[in-house]
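A protein chain is absent from this complex, but the other protein chains hold their places.
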Amino acid sequence: MTRLLDAIAGLGAWVVALLVGMGYGARFFLRLCLVSLRAVRRPRLVIDQVHFIGNHSLSIILVSGLFVGFVLGLQGYYTLQSFGSEQALGVLVALSLVRELGPVVAALLFAGRAGTSLTAEIGLMKSGEQLLAMEMMAVDPVARVLAPRFLGAIIAMPLLAAMFSAVGVFGGYLVGVHLIGVDAGAFWSQMQAGVDVFSDVGNGLIKSVVFGFICAFVALFVGYEARPTPEGVARATTTTVVASSLAVLGADFLLTALMFST
Amino acid sequence: MPQAPDKNPSTDILRIENVRFGYDERPVLDGVDMAFRRGTVTALMGGSGSGKTTVLRLIGGQVRAQRGRVLFEGVDVGALGRNELFKVRRRMGMLFQFGALFTDLDVFENVAFPLREHTDLPEETIRDLVLMKLNAVGLRGAARLRTSQVSGGMARRIALARAIALDPPLLLYDEPFAGLDPISLGTIAQLIRRLNDALGATSVLVTHDVHESFEIADQVCLLAKGRIAASGTPEELMASTDPLVVQFLKGQREGPVPFHYPAPPLASDFGIGKSA
Partner (left out) sequence: MTRKTTDLLVGLFVLAGLAAILFLALKVGNLASFSFADGYSVTARFDNIGGLKVRAPVKSAGVVVGRVQSIGFDPKTFQATVQMEIDERYRFPKDTSASILTSGLLGEQYIGLSPGGDPDDLEPGDRITMTQSAVVLENLIGQFLYGRASEGGSQ
């Protein structure tokens, strides 16, 4: 009997701890957003971060986008063929990328590449007492270190997602038109007729901005709260990838339901 | 010239009054009183876990005392809000154990950091100041190196240059001698003393190192069991007959601090004697 009570008490404690954690995380997020507004006054720091986060992610984003486009072209063709609608390949590739795959896959890749490097960097700075040193020098590390990285990630993410989608469409075009032989005119014209600028491209961009917020926040928060030991930092990078990915996929579901339900 | 500490509160730049602090229910510091006269170098010593670093944290306002006050220039650090605390911290320089240099900046930028963040000085002035500080620690030629290219001893000296960038009246050192070779040890010790006198500052060193710190300290405080076990000039402590002090200074294995961690009797662990 006491074992059962203990288990319930443990569950209750876990729920309370979860709520406390969420509250702390929410307050941290708000503080980060507010501080980031002021960090715009130091464009040098933000530009450096856009470089580290955005430029250094370009290769993986572009290559992945290209290959995803290839696969969409192939798979799309084989599927549409059974309905006799091969001409719709352009629209299939474009909508898949612009609405879903572009923002989501780019965000997942971003979390894996840029997110982990952010977490590791912050975690190492914490374990090397650099953040503490900054505090003792009366400089707020959230403003000086975290905020520029937050802004850099938010700026970089939508651009990366757009590039992913663009390269993917091009990849689908290469495979569909030049490899398989779908008519180029049909490919592009059906695509242009089927993809709406505001509800498809625009919503996809909104999604990528939201995902940028999510990935940036998770990476920075987990790094900031990491235990200042080597194992702590290693565990933190894993947590970043897992948490970012789950959050992105969850947010994607919510956003899709909001945006694309008629 | 080492001087005996004065009991007059007005010459104390820093006072710790009856402070009690613990991370959980167990108090690390229980009724600690300390006074630091302007212009002096104080060595704060004690065994591992005796709370030495905690005292530094209390002085810097990183943690708040549960009871008692920490007065810096007459202001209770523990009662300050975030903005006032930041203002007060600009008058403190802290040297962390392994330097804590910013890894994304080079040596010059590290020392320039406090100047850039807290002053509006023009670029040429900053350059001059940084090179002067680096010169004071003997590393002016290393100004353009990256932090990954400097040795441990050099890193600590650069961090020292950074700590004195704004000429603070209070300097805090967290284990400045830990892990250094003999030459670096002597260098750092001499630097701490010379800079303290040149800047007219007050220094607090948290350290294990008896030999080096006794060379340069005006006052030595020994922390044990959450209280100040002994306090005085280096000569007074060397002459002390208090068993705690003697064990610590002579590095004896047995004394008030036991060698063996509490354990069941030897016989029960090794199965010697008849089992019941």
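For this structure, a couple of remarks:
Per-chain residue numbering starts at 1, and chain names A and B are given in the order in which the chains are listed.
Note that in this section a residue touches a chain if its C-beta (ideal position, glycine included) is under 8 Å from a C-beta of that chain, and two chains touch if they have at least 3 such contacts.
Because the structure is a prediction, the values reported are computed rather than measured.
Every visible chain touched by the undisplayed chain in the complete complex is listed here: A.
Here the missing chain is touched by one residue of A:G112, A:G128, A:P141 or A:P158, and it is A:P158. Within the complete assembly, A:L205 is the residue of A:V68, A:L132, A:L205 or A:L255 that touches the hidden chain. Among A:I47, A:V63, A:L179 or A:L246, only A:I47 touches the chain left out of the display.
Within the complete assembly, residues 44, 47-48, 50-51, 54-55, 58, 94, 98, 155-156, 158-160, 162-163, 165-167, 169, 188, 191-193, 195-197, 200-201, 205, 262 of chain A touch the chain that is not shown.
Rule of thumb we're sticking to: only the chains that are shown with their structure count from here on.
Rounded to whole angstrom, the centroid-to-centroid distance between chain A and chain B, based on C-alpha atoms, equals 43 Å. By the touch criterion stated above, chain B contacts chain A in their complex at residues 60, 62, 86-87, 89-90, 92, 94, 96-98, 100-103, 113-114, 117-118, 159, 162. On the side of chain A, the complex with chain B involves touching residues 124-125, 128-130, 132-140, 144.
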